[in-house]
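One chain of protein is taken out of this complex; the other chains stay put.
Here is subunit A:
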Amino acid sequence: MALLEVKELAVQFGEFKAVDRISYQVEQGQVVGIVGESGSGKSVSSLAIMGLIDFPGKVTANALHFDGHDLKTISEKARRRIVGADVAMIFQDPMTSLNPCFTVGYQIMEAIKIHHGGSKKQRRERAIKLLNCVGIPDPANRLNVYPHQLSGGMSQRVMIAIAIACNPKLLIADEPTTALDVTIQGQIIELLLDLQKKDNMALVLITHDLALVAEAAHKIIVMYAGQIVEIGDAEVIFKSPLHPYTQALLNSLPEFTQDKQRLASLSGVVPGKYDRPHGCLLNPRCPYADKQCKTVEPILHARSENRQVKCHYPLSPEGNPSYE
């Protein structure tokens, strides 16, 4: 059975659907990458899984199963025991997600205290072990520093230490490296993948950097305007994309274009609250859209095992739409 099973998850803020009926599964030990532009609902969907959507946001789902528990029906108290311990999350900006008023040690030990308990001495030992594990030198002394004394890369390591404090089965990393330099980005991703392999943890990597997930993830989910438009294995999805949006994202990367040539860019931006089109949400920006795309919404259907696409005319391996 899958570790995390999401069926028809939707998040609404008033009339606006930030996440629109998405379904996916995460297996144990799997690295799943979720990609898409900003505003495509990547972060909101994972916040919904964590139960972090506040009023006026409304979360609905047909099923939200984690490791045998139904997150929809269990009590708030039971849910809190799971979230933070078995499912943990790392946020985008390490500089703002740590509390500046407390020491690093306090913040790590807080997570251990709430979920595991133990004596103060045990918690301290565990915290030192965790800092060591995420590659912070001189951990015993670092317990007493405040977040402002740490660099961005170091703060992100502390965030990871807090997230893995209770040996989670699923770690959701929401743009963990966007605020960091390339060399530090490499270090952090390597650290996450090491931890993932060591404990056979599942990792959901949310990012807009396609190249990053292509190197790290097994399975990739492409999101657009709150919907999943394509799911596939990392090796195939970027080689022969089925959805025009995936293709457009790839073409806009400089590495696929010859020197100084114009980049093939997708015109326009992700539709917002007031300009949601009829039919397929991509149709105003899609070069292949025809009449059917403007009226009928395509459904996410399986093309082969592990491969799903939400498009009337999925692309052929040569990159052309398959009009019947």
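Heads up, the rule we're going with is that a contact is a pair of C-beta atoms (placed from the backbone, for glycine too) under 8 Å apart; a residue touches a chain by one contact, two chains touch by 3 or more; residues count from 1.
Throughout what follows, contacts and distances are computed from a predicted model.
Student: Quick one: the chain not pictured, UniProt calls it what, "Sigma-70 family RNA polymerase sigma factor", "L-lactate dehydrogenase complex protein LldG", "Molybdenum transport system permease" or "ABC transporter ATP-binding protein"?
Tutor: Answer from the UniProt record of the missing subunit chain: "ABC transporter ATP-binding protein".
Student: Of the residues A:208, A:276 or A:303, which one touches the chain left out of the display?
Tutor: Hidden-chain contact among the options goes to A:208.
Student: Of A:54, A:259, A:305 or A:318, which residue touches the hidden chain?
Tutor: Considering all chains, including the one not shown, the answer is A:259.
Student: Which listed residue, A:84, A:153, A:226 or A:244, touches the chain dropped from view?
Tutor: Final answer for the missing-chain contact: A:153.
Student: Could you please point out the subunit A residues that touch the chain left off the display?
Tutor: The list for subunit A reads 37-38, 151, 153-154, 181-187, 190, 208-212, 214-215, 238, 248-250, 252-257, 259-260, 262-267, 269.
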